[in-house]
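Structure record follows, encoded as structure tokens.
Here the complex is missing one protein chain, while the rest keep their positions.
In order of appearance the chains are A and B, and numbering begins at 1 in each one.
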Amino acid sequence: MAYATAHHGEHHHEHDEEIKVMGFWLFLVTDCILFGALFATYAVLVNHIAGGLTGKEFFEVPGFVSETFILLTSSFTSGLAVLSMHKGKIKPLIGWLIVTLLLGVCFVGLEIHEFQTMVHEGATISTSAFFTAFYTLVSTHGLHVSVGIIWMISITIQLKRYGITSVTKRKVTIISLYWHFLDAVWIFLYTVVYLMGVM
Amino acid sequence: MENHGSLKAYTIGFIFSIILTVIPLLLVLNHVLAKNILLASILGMAVLQFFVQLFFFMHIKDGEKPRYNVMALILGIAFVITIVAGSIWIMTFNSQVQ
Partner (left out) sequence: MLDKLKDFSSHFFVTGEPMIYGADVAILLTLAGIIFVLTYLKKWKWLWREWLTTVDHKKIGIMYMLSSLLMLFRGGVDALLMRMQLAFPQWHFLDSNHYNEIFTTHGTIMILFMAMPLMFAFFNIVVPLQIGARDVAYPFLNAVSFWLFFFGAMLFNLSFVIGGSPDAGWLSYPPLSGMQFSPGPGQDFYIWGIQISGIGSLASGINFIMTILKMRAPGMKLMHMPLFTWSVLASCIIIIFAFPVLTVTLALLFIDRFFDGHLFTMTGGGNPIMYINLIWMWGHPEVYIVVLPAFGIFSEIVATFSQKKIFGYKSMVFSMMIISVLSYFTWVHHFFTMGAGANVNVFFAITTMAIGIPTGVKVFNWLFTMFRGRIQMTQPMLWTIAFIPCFVVGGATGVMLSAAPADYQYHNSYFLVAHFHQVLIGGVVFGFFAGLYYWWPKMFGFKLNDRLGKWAFWTWNIGFYLCFMPQYALGFMGMTRRIYTYDFDMGWGPLNVISTVGAFFMGIGFIFQAWQILHGIKYGERDVTGDPWNGRTLEWSIPSPPPHYNFAVIPTVTGQDAWWTIKEERKKKKAKETAAFSPIHMPKNSGIPFIMSVFWFIAGFGLTFHWVWVAIFGLTGVGACLLARSFQYNSDYYIPVDEVRHTEDSVGRVG
């Protein structure tokens, strides 16, 4: 559908918003490639422990399983937020967004705690190629989540200020896509890093 | 943008995801399968859960045609497989160099 000339107002704004959502999908695909390269590096170096510590010694099942369920639930709650948005209900929209980002904070908190424990027990980023790859891959995801949290807070403030408009709808749509994407990446982290790590 | 979804879709997606998370976990913790089959199973379930996210949460099937986002995603997945599998294959000699 090409862009016609003399349209202004809602129709034209909707077209703009839709182009932004589509462009964001493209960005998510580039982020897939980014994580793909990190996974490739991890896969190649996963056994390069330089005769030292392994991941198995450090990965704690309760830890990574909790992280997984927290993130998955937050993905679900972000969906509930979007549903409320389409129904025009701003209070539950903001409510569910806040729940989502709080769950995100828990996720990041657990991850930082996990890293602190590992470092304390002698597994740092410099320990071996395996650990450099591990910390890089997992913290890239964690950084993405952290950026998402700040972004979600800013959108919540904008919702309070402007309400549900075509512009704020687009912003919520985009950040919920981002959030789901991060859960999708986590599925592979959970499987490839943690499950395979404790096998 | 008619990609609204429904509470039903999100809930089903959530439940499927939980199942697809728990089964691999149990399989790994209980050592019930041989290594290669186990690997294939958990990876397969991860891929399934990825599709659950895509269809039930991200509404990839909805959205305006032409579905450029789907085309980009398919090409992207093809490239990710190339990057990961290609690197593992190319660096195989790597197992002799430790």
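The definition used in the following text is that a contact is a pair of C-beta atoms (placed from the backbone, for glycine too) under 8 Å apart; a residue touches a chain by one contact, two chains touch by 3 or more.
Predicted model only: the values in this text are computed from it and were never measured.
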From the listed residues A:61, A:112 or A:150, report the one that touches the chain absent from this view. A:150
Pick from A:38, A:103, A:123 or A:182: which residue touches the chain that isn't shown? A:38
Hey, which of A:22, A:110 or A:164 is the one touching the hidden chain? A:22
Given the full complex, what residues of subunit B touch the hidden partner chain? 66, 68, 72, 75-76, 79, 82-83, 86-87, 89-94, 97-98
Interface with the unshown chain - residue positions in subunit A: 1-6, 8, 12, 19-20, 22-23, 26-27, 29-31, 33-34, 36-38, 40-41, 44-45, 48-50, 125-133, 136, 150-151, 154-155, 158, 162, 167, 171
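The working rule: only the chains that are shown with their structure count from here on.
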Based only on mean CA positions, could you tell me how far subunit A sits from subunit B in angstrom? 15
Over in the complex, which subunit B residues touch subunit A? Could you list them? 1, 4-7, 10-11, 13-14, 17-18, 21, 24-25, 28-29, 35, 38-39, 42-43, 45-46, 49-50, 53-54, 57-58, 63-64, 68-69, 72-73, 75-77, 79-80, 83-84, 86-88, 91, 94-95, 98
The residues of subunit A that touch subunit B in their complex are 1, 14, 17-18, 21-22, 25-26, 29-30, 32-33, 35-37, 39-41, 43-44, 47-48, 61, 65, 68-69, 72-73, 75-76, 79-80, 82-83, 86, 173, 177, 180-181, 183-184, 187-188, 190-192, 195-196, 198-199
